[in-house]
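Can you keep this structure in mind? I'll have questions shortly.
A single protein chain has been removed from this complex, and every other one stays in its place.
What follows is subunit A.
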Amino acid sequence: MNQFKIPIGNAIEATIEFFVDHFSFATKAFAGIADNGISLMVSAMMFFPPWLLILVLSAIAWLLSRNRGITIFTMAGLALIWNLGLWAPTIDTLALVTIATLFSILIGVPLGILAALNNVFYRIVMPILDLMQTMPAFVYLIPAIPFFGLGPVAAIFATVIFSMPPAIRLTCLGIKQVPKELVEAADAFGSTKWQKLIKLQLPISTPTMMAGINQTIMLALSMVVIAAMIGAGGLGGEVWRAIQRLDPSKGFEAGLGIVIVAIVLDRIMQKLGGGSKKQQ
């Protein structure tokens, strides 16, 4: 076959190469610093004995959820992970998820607000989000490497891109769902756009935004696991190694660890989101 092929791939490759040629010195330097930051965070968490950290995390679960079941599950689940000898990779995973989620929220929530308030931006950003969410997650790993090198920073980059859409989408949705009469009332009293946002739209859309952040965390966790392929380490790394050695016992143990982390994060975040709903 010698047909003309539209050079989409070539164009993207050329673009990426251009950026790599001109910016990779900066992104590589950033990766170096970020790498240190992540190591610092991980070693800080590893500094404490596991049992102490388990207690602290359970206490946080209690404070955030006020739910006995979730607290007990957190304590028992983390203890099981420790017992299986997966403590260090779990901490790696938690650190990666935390950092990636923070970036996703910091970028995603403002973009969501902008999309809700500006129709032009909304029309531009929504198809991009559709694209970001349907593109297979693995694809993001490829360009991450030339910019950030193998390792956790590239993993975080890919994770942020993959996990940001729900934060944008649900922030936008939450604000658009604020009843028109309430917005009109705020207008009638002479509120500026900023006052309307801070005093009305954000507080009312909080439950929806929290649902978006919950999804972001779950996506970040799944992506961090996949990113083991480019050297992210953590529980995903254990699974990846088990695949290469065809070792089902290791694989399932690490998989169980991921499930426990996912359930703990999900339940706590859901409680957090539901908590502010009661006044409505």
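Definition applied: contacts are C-beta pairs under 8 Å (C-beta built on N, C-alpha and C of every residue); 3 or more make two chains touch, one makes a residue touch a chain; residues count from 1.
Note that contacts and distances are computed from a predicted model.
Chemist: Unshown chain, UniProt name, "Heme exporter protein A", "Response regulator NasT", "Glycine betaine/L-proline ABC transporter ATP-binding protein" or "Intradiol ring-cleavage dioxygenase"?
Modeler: The chain we cannot see is, by its UniProt record, "Glycine betaine/L-proline ABC transporter ATP-binding protein".
Chemist: Based on the whole complex, identify which of A:Ile12, A:Leu106 or A:Ala185 touches the chain you can't see.
Modeler: Of the listed residues, the one touching the omitted chain is A:Ala185.
Chemist: Taking the full complex into account, find the residue in A:Arg66, A:Arg123 or A:Lys199 that is in contact with the omitted chain.
Modeler: Checking the options A:Arg66, A:Arg123 or A:Lys199, the one contacting the hidden chain is A:Lys199.
Chemist: Name every residue on subunit A in touch with the hidden partner chain.
Modeler: On the side of subunit A, residues 179, 181-182, 184-192, 195, 199-200, 203-204, 276, 279-280 touch the unshown chain.
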